[in-house]
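All protein chains but one are shown in place.
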Amino acid sequence: MSTTAAAPPGAKSGATTWIDTFLRVFRIAAILIIAFGLIRFTIDFIAGDTISGSQLLDLIVAGLAQGAMYGLIALGYSMVYGVLGFINFAHGEVFMAGAVTGFVVADATFRSGLWESAFLAALFLVLLAAVGTSTITAVLLERIAYRPLRGAPRLIPLITSIGASFFLQNLVLGLVGPASRSYPSAPDWMTDQRDVFGLALSGSRITVIVLALVSMYVLKRFVEGTKTGRAMRAVAEDKEIAALMGIDVDKTIRLVFIVGGIMAGIAAIAWALLFRQVSYFVGFIPGIKAFTAAVVGGIGNLGGAMVGGLFLGTVESVGPATILDPLGIPAASQLRNLVAFGVLVLVLLFKPAGLFGELLGSEDRA
Amino acid sequence: MSTPILEVEQLAIAFGGLKAIDNVDLTVNEGEIVSIIGPNGAGKTTFFNCITGLLTPDSGRIVFEGTDIAGWSADAVTRQGLARTFQNVRLFPDLTILENVMVGRHGRTDKGLFSALFSTPAFRKEEQEIEEHAKKVLAFFGKRLVGYRFHQKATVLSYANRRRLEIARAMATEPRLICLDEPVAGMNPMETAELTGLIQKLRDDWGFTVVMIEHDMNVVGEVSDRVVVLDHGVKIAEGDYEDVSNDPNVIEAYLGRPAEDATHKAHTADELLHNREEA
Partner (left out) sequence: MSTTVAPPAAPAAEVDLGEARKVGLNTGVGMIIVCAVGMALTFNNRAIIAEYLSMGWLTLGLLPLVGGWLAARREQLEGVETAPPGPTDVATATLAGAFAGGLFGLFLIILSTVGDSLRDVFVQLSPQLLDMLTFERGLGVGLAVAILLPVAMAALGGAVRVAPPRVGRAVLQVIVWVFGFGVLESVVVSIFESVGLGAFAESLYAQRGGLTIVGTLIVAAAAIAVSTLTVTMKRRTADRQARGDFGNIKAQRVRTYGLLLAAAIVLPMLFDRSVNDMLINVVIFGIMAMGLNIVIGLTGMLDLGYVAFFAVGAYTTAVLTAPATNLAFSPELSFWLALPVAVLLAVVAGVIIGTPVIRLRGDYLAIVTLGFAAIAQVLVLSDWFAPVLGGPQGVRDVPPVPLGFTEVSATVDPRGFLWLSLAFLALMIYVAWRLQHSRLGRAWQAIREDETVAEAMGINVGAMKLLSFCVGAVFAALAGGLFAAKVSSAFPTSFELLVSVLVLVVVIVGGTGYVPGVLLGSLVLVGVLGGPTTQGLLAEFAQYKLLIYGALLVVMMLAKPEGLLPKPEKSREIAREEMDQDAWFDKNVGGSSDVAAERGAAGSDTEEQA
């Protein structure tokens, strides 16, 4: 027990315990397994025994597109955590509400013929509907479920948001039924493979990536460049002081949820372009993965959330083929979710503050 | 009376670029009451956090009864015999008063899962011992925390009683050395006088060595065998109260910045409410 290890400043408990030992073994094992998989894959890849180069690239692009969508959802988690200090577990359902409403409108435009005749106009209507629904859902959530709990211990609003998540999911299930519905198919010029820098990329994927990056850029400009954005950052840092400085805290927090809702709505359209299928359940798994992305990027860190999303999407897309397959695991492609959640566990074990550092208010650092 | 119980050598810790504690030496002899004083932000609580294991110092030795405890976890330090209270009174609000103190016995007892499940005679004896010891410690504060109070939640207590309960909880860990972080802060003169007497009793009747951080100079002057002055993380003076209070460095530290000192005096209550923690 009497070690005087030169632990980093501020670190709690310098004495080595068996827990530390266990953690070390756990980390080393994780690194070895991943490294073994990757090396084996590299050897196989060079020998041409595994997926081809173009397949790998395809996986990467698919992963990036999906990751861009995770990133958009992750922004909502990240902002709420940054400002209010709790995980808004129901944010996945905010996304789901947008996706389902988007389907309703898409279906209507398809029936009226607008979808076929003027696809972009129809898509814009769908986008408006999805964004509107997601935003309203997010704002109502804040008003009804979270505002009364402001200042409560972190777990209380988390539990509340889990309840809200189940409620919303099953509300939609009750309203529209359990069936999975399919968005009408986008016109060919949208989905066709295109040649970009010598790579064959599907138009929808490119659209999604571009859409996400543009949204991200606008959001970043908004948060960093405008007065409202500054108010948000002030509220994130210290609500009481912000209020004393004349900032309307309630309004600013509502704005955080509005922005999160808008991003979730855009993500819903991304989902529609990538997968087409929607049901009441589409929010749950993407929600958890987007939270993972937010953690990977460092929670509270907006740029980090987007990069975290892209990273997670890519890893979960190529991970089964490049890490699990070489380890001899049968049917590794079933294990996409395993990779995603594995990333969550590993990031929190190795670097709980994320890859790019957390940006949290003083009271939320703990 | 002159065996050293705690020897701190060249203790240093920095937060970012700020040197919160800068190579501080301190020796506390067994049976002493040592006060640590200094202006706000001098690093007093950080010093406590280092020696009680809540922070790991960057360098330096903390030798407690012959063992270097620098870098130990807080629970190990407490089991070694070094207990503390907190500046901003941190009780277990949802536990009863008696339970709060019984928790303090945790490190001094060892019955585990299976003894508890089978309620072995040894376990029952230990539980009884825990309860009796807790009641004995609470009785130290007269009749304020005993009787019907045992089964009340800690949240019902008045401010002064919370401070008392915190001391009781630290006493229950059977320390050799007890660190009190501003024990009389927020108390009225009557309560302060009473607690000052009790601090002396802690040493005389219970045999604890006491290190305390205190802003109330009357208390410091009355009970301290020795006073240590910290400023900006550096020890600037040490000696008995008379010497220290006439030391030009100390006077400068306090009076050289009259504005800060005045602010401090005016806002003691504020500061308490704000729960400022230097960590």
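In this document, chain identifiers A and B correspond to the written order of the chains, with residue numbering beginning at 1 in each.
In this section, a residue touches a chain if its C-beta (ideal position, glycine included) is under 8 Å from a C-beta of that chain, and two chains touch if they have at least 3 such contacts.
Here the structure is a predicted model, which is why all the values come from computation and not from measurement.
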- [ ] Give the residue, chosen from A:Leu38, A:Ile60, A:Leu128 or A:Leu149, that touches the chain omitted from the document.
- [x] A:Leu149
Open item on the list: In the whole complex, not just what's shown, which of B:Asp25, B:Glu99 or B:Asp247 touches the removed chain?
Closed with: B:Glu99
Task: Among B:Glu65, B:Glu191, B:Glu222 or B:Asp247, residue touching the chain not depicted - done: B:Glu191
TODO: Taking the full complex into account, find the residue in A:Val104, A:Ile206, A:Ala243 or A:Leu355 that is in contact with the omitted chain.
DONE: A:Val104
- [ ] Extract the touching residues of subunit A with respect to the undisplayed chain.
- [x] 12-13, 17, 19, 22-23, 26, 86-87, 104, 107, 144-145, 148-149, 154-160, 162-171, 173-177, 288, 291-292, 295, 329-331, 334-335, 337-338, 341-342, 344-345, 348-349, 352, 366
- [ ] For subunit B, enumerate the residues touching the unshown chain of the complex.
- [x] 52-54, 73-76, 78-79, 83-84, 86, 90-96, 99, 102-109, 111-113, 116-117, 119, 123, 126-127, 130, 132, 135-136, 139-140, 142-144, 146-153, 155-158, 160-161, 169, 173, 188, 190-191, 194, 201, 205-206
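Everything that follows uses one rule, which is that only the chains that are shown with their structure count from here on.
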Open item on the list: Measuring centre to centre with CA averages, how many angstrom lie between subunit A and subunit B?
Closed with: 46
